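Sharing a structure here in structure tokens format.
Complex shown without one protein chain; remaining protein chains in place.
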Amino acid sequence: MPQDTLNVALIGYKFMGKAHSQAWLKVGKFFDLDAQPVMKVVCGRDGAAVGEFAERWGWENSSDNWQEAIASDDVDLVDISTPGASHCEMALAAAAASKHVFCEKPLANSLEESKQMLAAVRKAGVKHMVNFSYRRCPAISLAKQMIDAGEIGEIRHVRCTYLQDWLVDPDFPMNWRMRAESAGSGAHGDLGAHSIDMARYLAGEIDEVVGTKKTFITERPAEGTSDGLTATAGEGTEKVTVDDASLFLAKFAGGALGSFEATRLAPGRKNHNRIEINGSKGSLVWCFESLNELEFYSTSDPGTQQGFRKILATEGDHPYAGSWWPPGHMLGYDHTFTNVVYDLTQCIASGKDCSPDFQDGAQCSAVLEAVNDSEKSGSWAKVEQIA
Amino acid sequence: MPQDTLNVALIGYKFMGKAHSQAWLKVGKFFDLDAQPVMKVVCGRDGAAVGEFAERWGWENSSDNWQEAIASDDVDLVDISTPGASHCEMALAAAAASKHVFCEKPLANSLEESKQMLAAVRKAGVKHMVNFSYRRCPAISLAKQMIDAGEIGEIRHVRCTYLQDWLVDPDFPMNWRMRAESAGSGAHGDLGAHSIDMARYLAGEIDEVVGTKKTFITERPAEGTSDGLTATAGEGTEKVTVDDASLFLAKFAGGALGSFEATRLAPGRKNHNRIEINGSKGSLVWCFESLNELEFYSTSDPGTQQGFRKILATEGDHPYAGSWWPPGHMLGYDHTFTNVVYDLTQCIASGKDCSPDFQDGAQCSAVLEAVNDSEKSGSWAKVEQIA
Amino acid sequence: MPQDTLNVALIGYKFMGKAHSQAWLKVGKFFDLDAQPVMKVVCGRDGAAVGEFAERWGWENSSDNWQEAIASDDVDLVDISTPGASHCEMALAAAAASKHVFCEKPLANSLEESKQMLAAVRKAGVKHMVNFSYRRCPAISLAKQMIDAGEIGEIRHVRCTYLQDWLVDPDFPMNWRMRAESAGSGAHGDLGAHSIDMARYLAGEIDEVVGTKKTFITERPAEGTSDGLTATAGEGTEKVTVDDASLFLAKFAGGALGSFEATRLAPGRKNHNRIEINGSKGSLVWCFESLNELEFYSTSDPGTQQGFRKILATEGDHPYAGSWWPPGHMLGYDHTFTNVVYDLTQCIASGKDCSPDFQDGAQCSAVLEAVNDSEKSGSWAKVEQIA
Partner (left out) sequence: MPQDTLNVALIGYKFMGKAHSQAWLKVGKFFDLDAQPVMKVVCGRDGAAVGEFAERWGWENSSDNWQEAIASDDVDLVDISTPGASHCEMALAAAAASKHVFCEKPLANSLEESKQMLAAVRKAGVKHMVNFSYRRCPAISLAKQMIDAGEIGEIRHVRCTYLQDWLVDPDFPMNWRMRAESAGSGAHGDLGAHSIDMARYLAGEIDEVVGTKKTFITERPAEGTSDGLTATAGEGTEKVTVDDASLFLAKFAGGALGSFEATRLAPGRKNHNRIEINGSKGSLVWCFESLNELEFYSTSDPGTQQGFRKILATEGDHPYAGSWWPPGHMLGYDHTFTNVVYDLTQCIASGKDCSPDFQDGAQCSAVLEAVNDSEKSGSWAKVEQIA
């Protein structure tokens, strides 16, 4: 159902709520849209806090009752930016109310929930999208175009590492991301999910995996207060119930071999989401820490002049880049979120399907779960293919 | 006169107008401010176009009569983001109307105009700031902190290059940036001004210079239409009346030697604004194409472990960074503008002086002009020191 | 038995024979030695060719009968630089003749042979060394010193990739390296062996592995002629009987997790032997393609100044570097071989044990074989610990 405005209800107002809000705020400024997003309402458990957030960011209303808020007739799209444990309930409610759904990754903390969510949005006939935002880095979108155009030939190797170091300090206190009940897993679902999605996007489906996870620091100071960016400890300690690191090997349906590693314990790696793909005719390399650069090696270049080429994906004819600034005027983390909601808005406005959608989210969950299965069995595990 | 809101009138709505608008839009979202900017009015010559721009970006009003608009009682600050040729007239009018003035760089196309502007704002007793935005890259602000703390000792070498390539194609058509009457100069004032300001910020005043400029491509297709990002040619050709490139050597008051080069004809360099500083105890290196990174070498590191350290200036305790995202979540070009208007807003709200101000702008003009003098005489030229 | 000269018999005169010859030629020039190597005899199957090689490189004699040559009374050390399939027979013969043995990696094409070789040299009481030359890159030796000094704390992650691209072209013809009977394995034993040794050197023993190998290009043009560097095809095709790529995960005895990947099919990666180690207090990164550089991140650096430090390991007090050139005068591939034979010569001269020795070689074989076991079983495999 094409439409001219898109009334958005956002649930969550912490790190992700902020990232989504800036995207909704900016998208209509930088992009020509077929529908104008309206920042209708933001929801959160703490009424006062979410009220302040709404005022700051320009949401028309705020609510401490998301169920009620999203059911309102003047809401077209529910944007879920809460921790993974709540995604399923929210998405099901949104679908039941016939709202389009935009959901943070991972789609859910389990494959089972992911499948329920996929079924619900399909049944409701609403648009659905999962926020694997890195797909919308211009350099990654460009990589996709180049792979589809055959620039690197048949893919043989996929090498993904997503490394951070924010938990290296054993005195860093607990928060929801280190509890299984809220986060589902640690680096595995938080970081690994991004790598899996990017690998699927660029190199196709994964058939089989074998892997392991580990919690190196098993106990931490109790949670204290946090402003979302910095945290202070409370009294006592708490057991960490998620992994610090996850590693697995993968066999792709197309014949490629892959290796994946996610950790929060790699000193100096701040947001080192890196992928390298080797094909029969060339290679592509990207890392978020230099997000505007795509490295490309082509065996088609003249013999003595072959080399990894560092493409600054900021030219006017690079994906998304032309809507921002002139060449060489770098984009950052938040621009990718704006690019995402641009595509989301255009899809809803025109009635087209979104990508990546909940099927992609569920398929990512299936890979995560297969790694868990492999860990239990100590051997290779088949990845369920979600229809 | 401390105040709670800050009513802004913007003049100009092209590339810089867009960059300023996004900054005013976002600053109150990401930063805690002592005064709330209000996007009051945007001015431009084409009433219809500026009207559309105002609507898109959320400016309350638009006007094709900037003189009238800025004189209005409900304007506190005039934000000048037009080409340099108009800066002086606008700043003088703003000062005459007792408005604070925020002006794009270069402050003016001549030292004479810059001095007039400085005199006017001083006489009016208003706040004034010039938008040398690169000072507000967190990595550069960090460099300043480190230099002030003595981390690299006494500065001996300053090495600035600002390289672009957007004029390499001889078929790229004319625009105002290639005409002396509108732009004053080419790479010299456009790019060199940034390098000069950054060098002054980090290494102090320049005493003497010797240099040269050159126009390699002396004629171009006539100007056609442009959307600010891409341009199509008109009929016939036009003579280029500004430089493509500018190079000069400098002697600093503090004893350091400097070299400066600005060009629009360096294939592959998109926005390569780079500075390297060597001191008696260490070195610092930065380039806008990797704007979040500051390279630092310290002779104080243990002997066998010395090396250039790549600091990702995205930690919570790095300048500005804590107001944006968690560590490793990169910032881009536009974030620096938002950082600038944050400082500007806080200064006006609290009655403090801004930095860099029109004196800095005029001093930068004095260096640019000394290079011109040197070019004429073929020998070293003294830089006028602006009190 | 300390000694003043060291009479060397070299077996093999192709790529490795050349690399060893230059090391023996240069070692006494750059290093102060306790014994002077004498280039006594070089052995090969083609008498004429090995004769030419001997003359060119200054070997006193040549022989097409290695058994006879190495048994000679005037030979102290047998240097085996032939393909892996012949190592065992040669090392056993050398040990039987009470000669010290220096052997190219991998020690042998099977664990079984490696163990025989280890037993033989131990029984004979001779010195033995395996040429894992990358240990002697100054940057890697420095890394070892730093790890031993606790600079990066307890090791948690080891990330090894050894990527080449010389087999990407499907028309590249067969040679001994693609035949199981001569090479044992492909990337696995050729490249993976280097990674395993480096990981063991820097991070300790590996307990368990899980992995897989793959031959992407299963048939190639028949072998033609080659000068050791470039090859031309013969008529017809031949089946490739070794792997193109090998990947495995590892659990270290000390608790670290590792990932290993070796391939000859990564376009643009020429000799990309890379290792990254993350510890509880810092990280180290090295890649042979920038062999003189060691990257080091320390959580002990001041908070706002932490970053990966690129140490140029060419200072006079860096390992080996002081014997070569002043700081900043880069070393290359062959210098590492010279560093190896320096240590070998000094150990023999002084009666000390060499490192890495045949136990290290056999332990590396044990890891390679455990990966093969894991491939067969599809599950994690224990690594045999060689006493």
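To keep things simple, chains are lettered A, B and C as they appear, and every chain counts its residues starting from 1.
One rule holds in what follows: contacts are C-beta pairs under 8 Å (C-beta built on N, C-alpha and C of every residue); 3 or more make two chains touch, one makes a residue touch a chain.
As the structure is a computational prediction, the values presented were derived from the model and not from experiment.
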{"item": "Of B:L265, B:I311 or B:L331, the residue in touch with the unshown chain", "value": "B:L265"}
{"item": "Full-complex contact with the absent chain, from A:E205, A:E315 or A:D373", "value": "A:E315"}
{"item": "Of B:G192, B:G282 or B:P356, the residue in touch with the unshown chain", "value": "B:G282"}
{"item": "Touch list for chain A against the chain that is not drawn", "value": "142, 145-146, 151, 293-296, 301, 303-312, 315, 317-318"}
{"item": "Hidden partner interface residues of chain B, rising order", "value": "152, 156-157, 159, 161, 163, 168-169, 210-212, 214, 216, 245, 247-249, 251, 255, 257, 259, 261, 263, 265-269, 278-283, 297-299, 306-308, 377-380"}
{"item": "Chain C residues touching the omitted chain (full complex)", "value": "15, 19, 21-22, 25-26, 28-30, 56-58, 164, 166, 229-230, 269-272, 288-291, 312, 314, 316, 322, 324-335"}
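The criterion applied here is as follows: only the chains that are shown with their structure count from here on.
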{"item": "Chain whose Cα centroid lies nearest the overall Cα centroid", "value": "A"}
{"item": "Remotest chain, chain A as reference, centres from CA atoms", "value": "C"}
{"item": "Centroid spacing, where centroids are CA-atom means, of chain A and chain B in whole angstrom", "value": "35"}
{"item": "Intercentroid distance (Cα basis), chain C paired with chain B, Å", "value": "54"}
{"item": "Chain C residues counted as touching two or more neighbouring chains", "value": "306-308"}
